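The complex is shown incomplete by one protein chain, all other protein chains being positioned as in the whole.
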């Protein structure tokens, strides 16, 4: 088990390492002069000033020095300063990150609460009209763009009915974005759960359980569900990453003050330090959550726990 | 009979799988899902190809009609904030949608297949580097990769297509890799090695044709994901820019008027949803037709 977790942690460290390199290179991949592009929107910057900024950002140094510096500052919790407003990037991110995580967690809860039972039920009823119907609904669910679903929900529940606030960042404001993001992912969870459960139901040990004369409910709850949930847990890390990715769009619809909204603004403003900070944060959060889930997985699956 | 287990006693070849490959397309088209998917795709291709014949208006020129006219006889789906015919814009939008899907999936598929095939075939360090790299990228999710690409390249329709294409590579590479790994370990492949076949022969004559069916299914399903992702970027303003009749961008523009003209928002969204649903159902039907384990006959 420790070997398994060690491998996962090493993989996570590798991911973050690769991210730091990618993030350093990012600015250099921009076609043209990044400093000029960054400051194109601010008026009256002279070439001398641009040169000074370039120096301050360390962009006149060889790239490996830039990388070493970047990592060095990273260990001091310094992600640089925003181009607009000159605030510490870390502060800007930390201020918004809890909102994004709250959204992602709430959406994941919605997705699991809806998707898991539907997937399990469809697998149980496999091959029947119920199964076909549920899966068509699930495919339809995957097909509806969440940015559109969000708008429609907004139009209906906030504008028409006035039940929920249109935009902003507060507990009640969380409902619509979480439902939007959760619903479109519920379909994915349902399909995943169904195929995992169906794989289990095909296993020889389910036939063994039937041959033992166990009641159907016991076979389902003890043999099928337990074994079938394990692969689902392993997929949850990826699901969480999807939620974080989806949050970028959903935050923009509902003006939810998270890092996703910040990132899109930063792209428009060519605020590269913010973009770098965002990508790095995203990687760290995703890696952390997936290691956490790997830990859960290792505890749940005896083949790993006892190896 | 048995209530739960679907275990088939396969060691006793007593259950004959349905005739392989035979009537493959008929099996796809004669399922409700496959039929709907095929129909959507055909309509989409027709509207993209015949856009100029289908509608007399220009998708871009403003003031073709009055502004904010709800759907009516002359303007089937109404007019937008600049007095353009919405139906015309939707029809021309199908061109962009198909192009985006084809180009993005083309990029993901080509690079993904190459990476996956080479990693599976070569093994050793090549495999470790390629697949670990793919794993790292995969854990970032497509949205973030696409966003990072757009951040580098700048917002435009072309860049959005490239970004979505690049973002899809890890998934295609992984799928191709695992399919190729299965084929590579089969005796027929080893027999071909033992016969003295060179790497190109092994890769392109034996490995590729055997992973291609899997990849075609993935690409069909991937088209819908790519269309969704690109529409999402355009919706955020990071992809197609006005006045392009791109559905995501149209949806974004309609946000400002959704009190006044909700149909401006509903219709492009429906167009995206139906298109994506079509590709999803088609891909699903193809997969079911290829996989005898799915479904229940």
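Order of writing sets the labels: A and B. Residues in every chain begin at 1.
Just so it is clear, a residue touches a chain if its C-beta (ideal position, glycine included) is under 8 Å from a C-beta of that chain, and two chains touch if they have at least 3 such contacts.
The rule is short, and it goes like this: contacts and distances are computed from a predicted model.
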Task = Identify the UniProt protein name of the omitted chain, choosing among "Peptide/nickel transport system ATP-binding protein", "Amino acid/amide ABC transporter membrane protein 2 (HAAT family)", "Sulfate adenylyltransferase subunit 2" or "Pyruvate dehydrogenase E1 component beta subunit".
result = "Peptide/nickel transport system ATP-binding protein"
Remark   = Per the whole complex, from A:7, A:31 or A:302 the residue touching the absent chain is A:302
Key: Absent-chain contact - pick from A:214, A:238 or A:291   = A:214
Remark   = Residues of subunit B touching the missing chain are 1-9, 11-16, 20-21, 186-198, 201, 206, 209-210, 296-297
Message = For subunit A, which positions touch the chain that isn't shown here?
response = 127, 203-205, 207-215, 218, 222-223, 226-227, 230, 300-303, 306-307
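The rule we apply is simple: only the chains that are shown with their structure count from here on.
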Remark   = As the complex stands, subunit B meets subunit A at residues 2-8, 33, 132-133, 135-136, 138-144, 147-148, 150-155, 224, 228, 231-232, 235-238, 248, 251, 255, 258-259, 262, 265-266, 268-269, 272-274, 276-277, 280-281, 284, 293, 295-296
Note = The answer for subunit A against subunit B in the complex is residues 11, 14-15, 18-19, 22, 26, 29-31, 126-127, 136, 139-140, 142-148, 151-152, 155, 159, 198, 201-204, 206-207, 209-210, 216, 219-220, 224, 237-238, 241-242, 244-246, 248-249, 252, 263-264, 266-268, 272, 275, 279, 282-283, 286-287, 290
